[in-house]
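Got a structure for you, written out below as structure tokens; questions coming shortly.
Every protein chain but one is kept in place in this view of the complex.
The first chain written gets the first letter, and so on, giving A and B; residue counts start at 1 in each chain.
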Amino acid sequence: MIACILIPDIISACSPEAKPLILVSNKGIVRAASLSLAHKGVRVGMRTQAAHALCPEATVMPFDDQPYRELVETVADSLLIFSSKVELPVGFWRPQRKPLLSIHPSGAIFYVDLGKLRKTEAAQLVHEMSALLLATFHVPCCVGLASNKFTASVAVRLAQPNNPKLVQRGFEGRFLARHSINLLPLDKEINRRLHQLGISTIGQFATLPADAVFNQFGKQGRFLHMLATGEDTCPVSTRIPKAKEHLTRVFDGAIEDKQVLQSALEGMGCELAKRLAEKNLTTQLLELTFATDDKHTLKTKRVLHEPTAHGKLLGRTLLRLLEQLKCEAGVTEVRVMADNLATPVMRQLDLFGTATLNDNRLSDLLEKLTMRFGNESLYSVVTAEPDHWLPEYRYVIEPIEEEVA
Amino acid sequence: MYTREQKLQAVIDDIQKKWGDKAIRKARAVSPVNDNLPTGFPSLDALIGGGVERGCLTEIIGLPTSGMTTLALKVMASAQQEGDGVVLFDLAAAFDPAAATFCGVDIANILLLRDDVDSLISMLSDVVGSAIPGLVVVNTFPRLSGKEQFQLSEAIKRLMPLLIVTRCALLLLSLPASGRSFVSQYASLRLNPRFDRWFFANGDVSGFQSVITILKYKGENEGRRVAVPILFDDKSGGVDT
Partner (left out) sequence: MSYFWPDGYPLAVQADHEGLPLCLAWDWCPGLHSIWMIADEWSVDDLWWVERKSRDYYKVVTESGQALVIFQDVLTQNWFVQWMFD
């Protein structure tokens, strides 16, 4: 049994405040909006002023899909407690060429393979899943249940929150028959030809002989015909969760003294190192989040030159992140997240480790120059996020530092 | 009757038998050391004896968007391919890692020096004198003051014997000077790339043609010109997914 889970109002869950959200492009066009606003007439593609007039209490923010991507990944991870086979379809809300993004306004979709279950057991599991998503992410979801992915994806369109739609095994073809042909993943040419033939429902397409469809439309046609007859054989892919390590420190009162924060961060660096060492892991990305007493959240992250589990290095990186945050209010909570976890690769220790040069002879030169002139003028280049939209985040040019012994 | 060749071979065999293979051998049996670093443009290399010469000063004089930096990056890439260490004095603090990668430079293995002109000049002799890097690039762009030019030319003058001893190639990038170039007398090769025309692809500028004039060279090719294509690695507008 495969469950197709649709979260129609995923955008509201991305909102930093509990208000409806309008995401606009820099040209002042609505790119996405909370579902509640859609009921008030807000549409993707309308001008911001018009949308704002329809719903003045909504928060207007520039469009960015990063919080969305982070959220859908977290939701997919949380679904892993029900099954190891959780699929987050790619190509959904993904950025197109350059920063121009196309938004699918219908929200986020996940597929979960529940294995062999009876009707009542499946319904019970779906109920638990919906409850978990509502409690954790405050988002209602609709669920379609069927024996394969395509039928489940069509079933979810008829589902309501708290009322999943189940298509029983053996009845897939009959269920699909009355739906529009446009629900099949048709390319333009096949779509045009099917419409010319007067085929408008999945049922009409399914009644065509399989051989004739193959002769007319080739391999793609055969695949579509299988979907139409309710025989989707595509499996739900297994999700391997990204390992992350979280560390949180909540203070009794708001901390404004920088020195206290510094010592807290150094301590957290050591604790994080200890946890990573216990699991024989290293991290290459640190994210620091502050919750302040004026109800704001400040967040920053840093990619390390090399994966490490060294307490002092982690502590020092956290101190640098602290400098970046420029926090003016009192801090009530500090959260540290270590990402990109990996098992350490053994290597020979050398003098200059954090931004070392692989060329041994240049390392010798580096040593000589550092001894004579200090290391303020010596820089190395590290590839950070070569696909980042903002060019300054693609590479890091930083002063070379001495390794902490 | 033995020929002279056969007699010579007999003597060589005798010596090698007695003292070992390495005691004597024919000169041509030793593979020649590549004394030049290719520029990555075969048409230019053909005119300048295979590329930028080791142990010498090479000056590239050009305006912005002349292909000067691309030329330097390609020489850096070929130095790394030959196993040489590369040091870049980046006076402008505007090194472009993306362009360097596009030109074939292993950016993880270059040493970048950024500081004021005084400090960099004092480091220059240490860098060359260490005999570690095979190529040192000094980018003086955008422009040095008169005093700084004098200091740099004095430093380079002192470096010349060191360059010959260490076989390090020194590449100096500078803007065309109104008068006589401040290091022209020390340079064994001087190149002057100039923008010629744009290349277009899909309504966008994809690169340009640069015409490189050989201003100074020991061979007969001094004064000759060669056209080379400079292509852009255009990931500026974000990344296709």
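By definition in this document, a residue touches a chain if its C-beta (ideal position, glycine included) is under 8 Å from a C-beta of that chain, and two chains touch if they have at least 3 such contacts.
Only a predicted model underlies this, so the values are computations on that prediction, with no experimental measurement involved.
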{"item": "Chain not shown, its touching partners among those shown", "value": "A, B"}
{"item": "Which of B:G51, B:G67, B:G85 or B:G134 contacts the chain that the document leaves out", "value": "B:G67"}
{"item": "Chain not shown, touching residues in subunit A", "value": "16, 25-27, 61-64, 66-67, 98-100, 298-300, 389-392, 397"}
{"item": "Residue numbers in subunit B that touch the chain omitted from display", "value": "62-70, 73, 92, 94-99, 141-142, 195, 198, 203-205, 208, 230, 232-234, 236-238"}
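One rule holds for everything that comes next: only the chains that are shown with their structure count from here on.
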{"item": "Touching residues on subunit B, where the partner in the complex is subunit A", "value": "85, 87, 90, 95, 97-98, 100-101, 107-115, 119-120, 122-123, 126-127, 130, 132-133, 236-241"}
{"item": "Subunit B partner contacts - residues on subunit A that touch it in the complex", "value": "94-99, 357-359, 361-362, 364-366, 368-369, 372-373, 376-383, 386-389, 391, 394-395, 397"}
